[in-house]
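A single protein chain has been omitted; all remaining protein chains appear in their positions.
Letters A, B and C name the chains as they come in the text, with residue numbers starting at 1 for each one.
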Amino acid sequence: MAGSIFGNMFTISTWGESHGKGIGVVVDGCPAGLELNETDIQICLNRRRPGQSPFATPRQEADEVEILSGVFEGKTTGTPISLVVFNKDQRSHDYSQIASYYRPGHADYTYDSKYSFRDYRGSGRASGRETTARVAGGAIAKKLLETLGITITAYTYAIGPITIDMNQFDVNEISKNFLNMPDSTSVQAAEDYLAQLKEDGNSSGGIIDCVVKNIPAGIGEPVFEKLDANLAKAVMSIGSVKGIEIGDGFKVATKTGLENNDAYYSDGEKIYKKTNHAGGIVGGISDGSDIFIRAAIKPTPSISTPQQTANKSFENIEINIEGRHDPIIVPRAVVVVESMVALTVADMVLMNMSSKMENILKLYNR
Amino acid sequence: MAGSIFGNMFTISTWGESHGKGIGVVVDGCPAGLELNETDIQICLNRRRPGQSPFATPRQEADEVEILSGVFEGKTTGTPISLVVFNKDQRSHDYSQIASYYRPGHADYTYDSKYSFRDYRGSGRASGRETTARVAGGAIAKKLLETLGITITAYTYAIGPITIDMNQFDVNEISKNFLNMPDSTSVQAAEDYLAQLKEDGNSSGGIIDCVVKNIPAGIGEPVFEKLDANLAKAVMSIGSVKGIEIGDGFKVATKTGLENNDAYYSDGEKIYKKTNHAGGIVGGISDGSDIFIRAAIKPTPSISTPQQTANKSFENIEINIEGRHDPIIVPRAVVVVESMVALTVADMVLMNMSSKMENILKLYNR
Amino acid sequence: MAGSIFGNMFTISTWGESHGKGIGVVVDGCPAGLELNETDIQICLNRRRPGQSPFATPRQEADEVEILSGVFEGKTTGTPISLVVFNKDQRSHDYSQIASYYRPGHADYTYDSKYSFRDYRGSGRASGRETTARVAGGAIAKKLLETLGITITAYTYAIGPITIDMNQFDVNEISKNFLNMPDSTSVQAAEDYLAQLKEDGNSSGGIIDCVVKNIPAGIGEPVFEKLDANLAKAVMSIGSVKGIEIGDGFKVATKTGLENNDAYYSDGEKIYKKTNHAGGIVGGISDGSDIFIRAAIKPTPSISTPQQTANKSFENIEINIEGRHDPIIVPRAVVVVESMVALTVADMVLMNMSSKMENILKLYNR
Partner (left out) sequence: MAGSIFGNMFTISTWGESHGKGIGVVVDGCPAGLELNETDIQICLNRRRPGQSPFATPRQEADEVEILSGVFEGKTTGTPISLVVFNKDQRSHDYSQIASYYRPGHADYTYDSKYSFRDYRGSGRASGRETTARVAGGAIAKKLLETLGITITAYTYAIGPITIDMNQFDVNEISKNFLNMPDSTSVQAAEDYLAQLKEDGNSSGGIIDCVVKNIPAGIGEPVFEKLDANLAKAVMSIGSVKGIEIGDGFKVATKTGLENNDAYYSDGEKIYKKTNHAGGIVGGISDGSDIFIRAAIKPTPSISTPQQTANKSFENIEINIEGRHDPIIVPRAVVVVESMVALTVADMVLMNMSSKMENILKLYNR
């Protein structure tokens, strides 16, 4: 099936391989009249660009985006917006060995099982480089949501065992350190941890949090297209994500109803919640409070330590993976999580427009 | 949008409210020639039927299923299979109060925000009774998968703070206790915990695990229709689920690549993995080992303790929820998780058929 | 694949066979707050009910509809509306012969080719009785559109060689004759033609026209989800339809640009067209003038004259089809065409809501 299309109303269709000609995305369903230029997109792409930190792959890519269609006189036209990032640094490399064996933690074996064949250069379509297209498309979703006052912010919550201190949380810190942590006091420990792993030829996992602010109540479609269900799919579809939580997540398992229920209250004009254990979603529909999503990211599978594995000839071998790899992908994945959340929320905001007759009459009554 | 349809190739379209005429599902895309009768479905429905345990709602429902279409001479015809369970026990009840206020932890406020209106009788469409249709549809998916040798087993992993001892795991125990726990030694503590909560008018959360065995390698579609992404959506779409893990889940965050990578090995004829931290899915595609999913379930929001909330007139009030409720939904949700996993796997098994030319030639070569 | 689901935003999922327990439809995506009761639907069903005319099958079916979900206190709730018509007259009949051979013009052979198996009782799912569900679902779409002032009217344009005289067109005549012709002066000739065919054990084709009035300009999505493209699919999906025209249809082939272009003009406040060769759709989008669709219907394949055919044992045989059949299906198909057009227009009216930022701001600006 066509697995590279995401969304129902606001859709993206992505393409490209790690060492192919480029990476691209076609955004279809973006409403007409949204102001958009290449800078809006480039700002997001720069946040996941490699070669910027001691903890990211040194691959040199400017990741310059070009808008090929769908924007006219500075505004979206309502028709497909095609974005492309041409690959620059396709360093010639001998991939003949990778072609023959299955790297642990990588999708080599599963792609071969599915397709009987794979583009083995830098993991091909299964490379993290694929997420460039998600970020480019997500940048447009974010721009659309910002027009409605909805903001989305992701950050690094944990690097291996080092978690941020929520009491030190400062949203402005996120972009100030290589690790995209909102707590400046945790950065040094995390960097030391990573430096040691890098020296050992090893890698680290971590946790990313994402918050959606100012979303109206009512977004999400019962019973299968719930907002949380689609967020879970969107974020789990990012390579390396192995766990998802909404609101209090796994902590709810040990809670009682009395502890977990969020009481409503009113100031006489509007309804609010006293707590937000639910993470802003009840019955699959936004309740107007902040949406909170957490994702667990596995350690980068590419490590320089020798590993045992098997090859296509069914021989057991020891391998040494060379090349330019991230000892951690969490900091670069922060903007990817943000993008997937933005794409999901934008899609469901558009879907919700036809939920009730009063909306329809508001737009069509003549 | 139409949120009550799930799946691409093997689809279900569900309908029905808690206190309406019934609950139903239309299964479309089930291949022709599968042997199917009402007993196949009833067996699954009986596992989620209310009124069977001291820890479930005493609502009396036989939940008898009828096949209305799509089966002829004991086999599926390839056309839609319509299943219905008529509601029997629509105990007349005064819902006028519930209509006016917003119960904490329930979807009352979000439904009103979305639709400006809701069927307030027993939560209407937002009731857990909706999952009857998932189980009925899932029973067919399970039958299809069993024909291919693929089995799916879910069980209670935790009730509040009481988790099973994996060393005591016995799959045959699951159906022998009210709580669907595979470890008989943990049942008593869990029952005691629940009995106390029930007495207190409170409720408990918990954790459900699900294992898929004997799935072929190659199932799942990169990059958005990944098997784990769709499983996350499927299970997160069940009301009350707040967290999802695949394989080692959140534990990967603190692991290193060296610890987390699953080494491949061969016996000279086939490829295996030495460990299964990945939970059977790499790059969104099954690797042939067991698939492992874990879901966190929030405590039932309906508790008999008085709670603070607001009503439609923006007044702050104290409420006392009456009626027949489960102090825990985990045991009854076990078969619901199993069903959603079965629906997802069946869908993706069918989708994968066209992944490579050799498959197409195998079916069409004349 | 799941072929029994239609629509993107306003969807129907239909089920049921000619001689099964019933026929049904689940409507998902209907906005909340639409007033709806069983009479709204029954009125439409009565227009396609058998047993009402000398030219329709004498099968006796009341075709009484029941709403099983999705309507509360007289209004739609925004969740799935399940409708069912139970089959009453499943006259026991010996179908053993039909099971073994392939009736000319029927789907027996193609169903067997596809599924290796079929429900042969009264054509099973391939029966015209399947359209009951389209009409039930279409009735809700029509109700929704009427709320916006959009009306849809279909009628018989031709019965075999007898076409109506457009100068005698009177919309009020349509429901006054068995043939649903808007020109009372053509009815007698058509009835005589049919009476003769019936006597001969033969059947007739015909043409149905459908007009959509008062649709706003701007409905339809370039480039594949054009309004005319979706109307063509919707109407062509009705069994027996073999041709579709929009506006002047095949006549455009012999026209010049000068003749075919519709000139715009203005009264100083609005834009109009002087002619409507386009049938209300330009570039796949409605232009605000009447939409005109025409469909060619093949003669009923069930005729009582002996026919040559082959059977499953690859023998050439002569058959005599018995049973209760329509010598023409055109009059009963009129409301089916109307329903499919309504479903398509309703779906695309909802889809169009997110076409531009000004619409989004109108609904979400806070």
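Keep in mind that, in the parts below, a residue touches a chain if its C-beta (ideal position, glycine included) is under 8 Å from a C-beta of that chain, and two chains touch if they have at least 3 such contacts.
Bear in mind the structure is a predicted one, so any value in this text is a computation, not a measurement.
*Asks:* Would you list the chains present here that the left-out chain is in contact with?
*Replies:* The undisplayed chain, in the complete complex, is in contact with A, B, C.
*Asks:* Which residue, C:42, C:57, C:230 or C:339, contacts the hidden chain when the whole complex is considered?
*Replies:* From the options C:42, C:57, C:230 or C:339, the contact with the absent chain belongs to C:230.
*Asks:* Looking beyond the chains shown, say which of A:43, A:68 or A:195 touches the absent one.
*Replies:* Counting the whole complex, the residue in contact with the absent chain is A:68.
*Asks:* What residues on subunit C make contact with the chain left out of this view?
*Replies:* On the side of subunit C, residues 1-6, 8-9, 14, 102, 104-107, 109-111, 113-117, 125-126, 130, 158, 160-161, 197, 202-207, 216-226, 228-234, 236-237, 239, 242-271, 274, 278-279, 281-288, 296-303, 305, 307-311, 314-316, 351-352, 354-356, 358 touch the unshown chain.
*Asks:* Applying the definition given at the start, please give the residues of subunit B touching the unseen chain.
*Replies:* With respect to the unshown chain, the touching residues of subunit B are 8-10, 29, 31-34, 78-79, 144, 147-149, 216, 222, 349-351, 353-366.
*Asks:* In the full complex, which residues of subunit A touch the absent chain?
*Replies:* Within subunit A, the residues that touch the unshown chain are 1-5, 7-11, 13-17, 20-22, 24, 26, 28-29, 32-33, 66, 68-70, 72, 75, 77-82, 84, 114-119, 124-125.
In this text, only the chains that are shown with their structure count from here on.
*Asks:* Could you label the subunit A-subunit B interface same or different, taking same to mean over half of its residue numbers are used by both chains?
*Replies:* Comparing the two copies, subunit A and subunit B contact each other through largely the same residue numbers, since over half are shared.
*Asks:* For subunit A versus subunit C, what separation do you get between their C-alpha means, in angstrom?
*Replies:* 44
*Asks:* Report the inter-centroid distance (CA atoms only) between subunit A and subunit B in whole Å.
*Replies:* Roughly 26 Å separates the two chain centres.
*Asks:* Mind pulling the residue numbers of subunit B that touch at least two other chains?
*Replies:* 1-5, 8-9, 14, 114-117, 125
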